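Scroll down for the structure; my scribbles are underneath it.
A single protein chain has been omitted; all remaining protein chains appear in their positions.
In this document, chain identifiers A and B correspond to the written order of the chains, with residue numbering beginning at 1 in each.
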Amino acid sequence: MRISLFVPCFVDQLYPNVAWSVVRVLERLGHDVVFSEGQSCCGQPPFNSGYWEEARSAARVTMKAFRDAEVVVGPSGSCVTMIKVFYPDLFKGEPDELEARELAAKTHEFSSFLVNVLGVTDVGAKFDGKITFHDGCHGLRELGIKGEPRVLLANVKGLELVEMSEAETCCGFGGTFAVKYAPISTAMDEVKCASILQTGADTVVSNDSSCLMQIRGMLEKEGSAVKSLHLAEILASK
Amino acid sequence: MNGGRSIILNRIREALRNNPAPRPHTSNSQADAAVETHGHAQRAWLPQVGATLPEQIDLFAKISEGLRTEFHRVPTIAAAQDLLKQLAAAGGWKKIASHSHHDTDALLQGIDLPVVRTEKGYAVDDLESCDAGVTGCEVLVAQTGGVMVSVESAGGRALSVLPPHHVVIAQASQMVPDLTAAFECVKNRYGKNFPSFMSFITGPSRTGDIERILVLGAHGPKRLTVLLIED
Partner (left out) sequence: MATQAADFQTLSRRYTADKGFRAFIQKALGGYYKKRDENKSNFQDWQGARDLAAETKYEAVNHLEKYLLEFEQKITARGAKVFWAPNAEAAREYILKVAKENGVRSIIKSKTMTSEEIHLNDALEKEGFGVFESDLGEYIVQLRKEAPFHLVFPAMHLTRGQISDLFQKELGSGATDEPEELTMIARDVMRRKYCEAEMGISGTNFAVAETGMISITENEGNARLTTSLPRIHVALLGIEKVLPKLEDLSLFLPMLATAGAGQTMTCYNTMYAGPRQSGEPDGPEQMHIVLLDNRRTELLADAEQRDALGCIRCGACLNVCPIFKNVGGYTYGTTYGGPIGSVITPHLRGLKDWKHLSAASSLCGACTEACPVKIDLHHHLLQNRRNGAKAAPNPIEKITFAGFSVMMGRPALYRFATGLGRIFQPLQGLVNGTIFDPLRAWTGSRKFPKLAPTSFHEQWKKERRGRK
């Protein structure tokens, strides 16, 4: 399959390895991965703050970048949610509403794509370690992703998955919320990190880099030895 | 006096005029199927209740006892009378309240205590100082482990809630599977002339307002005893 890679802006700038991991896994499975260099940002930050006209400017760049794509795959529950769930709302009544809906229909989050579209649950990965999984809220509640990362992780050789009690509790990132309401965001991060530490896991894994930025930010500040990795990085490991 | 009424009605009309809201995302076909199978859609989703009386009584027993209701199945009215006498002795009852009703009249035969009767009115302080209130009920609801009372079946509004111990006497034939059935019963019995008060009582009074710790007898009765005559 010819798969168009969707690289969210902060993955592009902060965590390019996550995008490379997606490429590696998909190519290992025999697919053709293309990257449209016309991408910038899906438009979520202004959208979340209520500036929908400004969000549409960014979103149109994304739509243009994927105009000729057959299928679009990205390693971020929140950014894929922006396209799949919110582009139809954002472009309601706009001249390009139909294109927005079409892009929404052909875009997938990485783990969901592997399991639900490709029907793959074992990508031949190997990773020694005890990990716990954080369910990013957008992926969980907007896209319904819960079992997919877990079935993929279950097939990673050497990996032990232990669930944390607050797996489904928001880490507190929420985009600009993290700085606009920093004390609350911090408190939520504390709850999440405490739950991670309680599991005794050596690595926390998520399907959303923005969540990882929040979690990692606190773990590192507290000098914790717990590492953090994106699901794609685990799946790309051999 | 009616000024507010027209203001609000006009606001409502304006708000809804040519202004449809999206329907909730639900599965309508599921709901239609539910109505076909169960008569009332909610029966497909609410907790299941067995179809036979013995199953329903067992379910009632399980749930009500979990809620600290003292539930006794007795074969005859005489056995119920004995139980009541035991409760009175153990509780040191000096005065009880009740109302005129086929089941309560039978139950109270032979009990040697002053009885404040409520059906023709009563003094509140009289009722307040009773140790127990003895009433009938409309129906018992298996699905919730609760008892439905009304003005007629429980001697008014306060008899079943003011005294600290509420005793209900009922017949097994009064058991219904669920709330839907309870409402149907009430409609059949009263037509459009509903009593001004009816209540589902599901256990003794309780509160969790202090540190979420369960305490019984917050304001209503601390004890609820249900005597079910199965003959």
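Basically, a contact is a pair of C-beta atoms (placed from the backbone, for glycine too) under 8 Å apart; a residue touches a chain by one contact, two chains touch by 3 or more.
Given the structure is predicted, the values throughout are model-derived calculations rather than measurements.
Interface residues of chain A with the unshown chain, by the touch rule above, are 7, 9, 11-16, 19-20, 35, 37-41, 43, 45-55, 57-58, 60-61, 65, 137-138, 140-142, 168-170, 172-175, 177-189, 191, 213-214, 216-218, 220-221. Looking at chain B, the residues touching the absent chain are 1-2, 4-5, 7-9, 11-16, 19-27, 30-31, 34, 40-42, 44-48, 63, 67, 99, 118-122, 124-125, 128, 144-146, 151, 155-158, 161-162, 178-180, 182-184, 187, 194-213, 215, 217-221.
Operating definition for what follows: only the chains that are shown with their structure count from here on.
Once the centre of each chain is set as its mean CA position, chain A and chain B turn out to be 52 Å apart.
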